[in-house]
Structures are given as structure tokens and as C-alpha cells.
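Missing here is one protein chain; the remaining ones are kept as they sit in the complex.
Moving on, here comes chain A:
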Amino acid sequence: MNLRLWSLLLSVLCVTQFITRTTADEEVLENAERVVKSTNSRHTNNWAVLVSTSKFWFNYRHMANVLSLYRTVKRLGIPDSQIILMLSDDIACNPRNAFPGTVFNNMDQAIDLYGDQIEVDYRGYEVTVENFIRLLTDRWDENHPRSKRLLTDENSNIFIYMTGHGGNEFLKFQDAEEIGAHDLADAFAQMHEKKRYNEIFFMIDTCQANSMYQHFYSPNIVAVGSSEVDESSFSHHSDMNIGVAVIDRFTYYTLEYLEKIDKNSNATLDKLFAEYTYENVHSHPGIRTDLFPRNVSNVLLTDFFGNVQNVVVDQNNNDILYAANHEQNDIRNPAKNISANQDEFGRVVAKTHVSYKDDNVKTLVQVPLSRAHILTIITVLTGCGLWLVAK
């Protein structure tokens, strides 16, 4: 009974101590709470679909756009197996390219986007509306390789980036065909119905881009576009040596912000959106969040650009192989001893917890009297100590 009383006192002391701390560090706690809230996306894997729908030399910037994003998502940890890259891939080795085998997104030519390992999944004539829709809905021939599929599930966050030449409610694919805003919306609806995503971040950098996402009707999609209807999406600057524009304004400022981000960054989506000003982009970027239940100021950028798959070190459950390869009481092959406790039959003792001893005693914990005295003294001392510290 004594022990009970003292433990009660201790818990009271703890509570008072906690309260004093709370008033002191209210701000810190609030921040911590925000971080906890912001990381509550329940995804377990990240995917990226990056599409450049243009072809030919003068569309250099579209390839540079998409390769820049490719570089970024790779840098932030999405493995190549979870990035689907669709592009015409006719720029680096174009006869008009003064720097063969390279693609730059800036006239300072600091980063060769084509230099790092580029794994293109769909190139040249494979970049079609049909393939794109098939990719999203995963309706392929049986023998379509896994590396070219979007193998997402209900725990996947997907980042989708598209760039090319667009118009009101359509996006042109390589001067041959076009994808409509309705097609895209229906494809997302099918993905939602089949539980193929947890959340989607859709980003599009084309002329009249905002018209492309206005027909979406499936939940958990946040969308940004570079320009309103009847507006162009402008390029940022040209490289005189290359002779064409090397990047679009919208993508340029997206990248400029993402370059500051690393894998463990706590930056949120609204910070990125704040970069999209008319002064920067020279058109009116659109942001659509009505389908997205979370507040964008609580959504980490790494929820979409990074990869959550952390490795697991040393969480092994032992002896599966041994047990599977040995019969009971098998003495022929004593390869090694089982590490856990054994009873006399050589069987592993799993749990011996429950005891039905002393049913009538009412004490919570059974301790000898002398030990209880020592415990009480220690508890009192720590309690007083804590109380003094808190004071």
C-alpha cells in the first residue's frame, strides 16, 4: 500500500513538471506537433512519371525540363525502377547539337543532365497518348516488362510531370496526336478505383496548362499548372552556343527551389507554390487543392519527390532455416545450437508469463519488504529532485 501511495505522489510530481515545461516550451511543442502532422502521409513508396511530349531540336527546353526533374527526383532518392521517363530523346545526339551527347538546362552549362545514368523507359515513337494512358491504367500486354510499368498500389505517392505544347484542354504528343483533359481525368479515376495511388502530385508546364487539370474528379490529387487558358508558358533563357531556349520559366523556378532541398528536408508544398509568382513565371500559374484533403502547408515536398523506403538493419527472427531443415530430435546434423532457451526436449521456450499463484493477494507488485523500503526512498528522492529541477 505504501508503494502505491508513493508512486501516486511521483506521478503527480511528474505531471506538474510536465505542465511547467509545457508553458515554457509551448512554441517548441507546437512546432513539433506540426511536424508530426505534416508527416502523416501514409504512403510507403514513391513513384515518378516524367513526360516530355515534344520532339525536334527547337523543343530542346522540354527535354531539358524533364531531365532536370528526373535528376532531382533521383537525387532525392527515388530509384530508377520507380521512375518512368518518357521522352523523344532526340536532342543529345542531334546533329545540330554543338555539344554532342549533352543536354544543359542553363547557359552556364554547369550540369550535364544527360551525363549521369539516364534510364529512358519510353523513347521516340513510343511516346504516345495510348502508351501514356496504358501506363497510368497498367493495361498492357502480358509480356510487357516490369521496368516499364507503373506498379503502384494504395500506398504509393506519385509525382507526375508533363511538359510539351498544349492548348485549351489538350496536350500535343509529338505533333501527331493529343491527350484531352477528360482522358487524363478518366485515367486518374480508373487509378483511384483500382487503388493504384495514395496521393498524386500533378505538375504540368505547357501553354494553357491550367486547363488540363480542371476536369479531374478523383480524390487526393494536388495539381499545379504553369499558365492560364489563353496564356503561353514562357521559356527562361536561351544559350547562344546551343542556339535555342534551354529551359521554361516555370520549371526553372521549380528547380531553383528544389535544389535547396535534401532528403531529410522539412520544406512543405506551399513553400514551393510561393515561388510561382507572376514576376517569376510571366504567366498565371494555377494550383488546384480542392481534391486534396491535407493542407498543403502540412505536406512535405519529400512526400512526392523523395523516397520513404528506409532500409531495415538487424531485425532478424532467427533460426527459420535451421528449423525448416531439421526434424524434431534430430541428432544427426547438429550444425549449430539454437540460441534461445531450451527445455530438456530441445524445444525453444516461447513464453512463460502467466502465473495463477496467490490469487487473493491484492498488492499490485510483489516485492520483499526490505526492497520495498529501498525503492520507496529512491522514488522519494527522485521525485523531490525532479520537483526541484522543475521549480
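Methods note: a contact is a pair of C-beta atoms (placed from the backbone, for glycine too) under 8 Å apart; a residue touches a chain by one contact, two chains touch by 3 or more; residues count from 1.
In this text, contacts and distances are computed from a predicted model.
Q: Consult the UniProt record of the chain that does not appear here and report its protein name from "SWI/SNF complex subunit SWI3A", "Replication protein A 14 kDa subunit B-like", "Piso0_003051 protein" or "V-type proton ATPase subunit D".
A: "Piso0_003051 protein"
Q: Looking beyond the chains shown, say which of A:Gln190, A:Asn220, A:Ser238 or A:Asn266 touches the absent one.
A: Touches the omitted chain: A:Gln190.
Q: Which listed residue (A:Phe234, A:Phe273 or A:Tyr322) would be found touching the missing chain in the intact complex?
A: A:Tyr322
Q: On chain A, what residues meet the omitted chain?
A: Touch with the absent chain occurs at residues 44-45, 77, 79-81, 117, 119, 129-130, 133-134, 137-147, 151, 153-155, 177-180, 182-183, 186, 189-190, 193-195, 263, 307, 309-328, 330, 335-336, 338, 340, 343, 345, 347-352, 354-357, 359.
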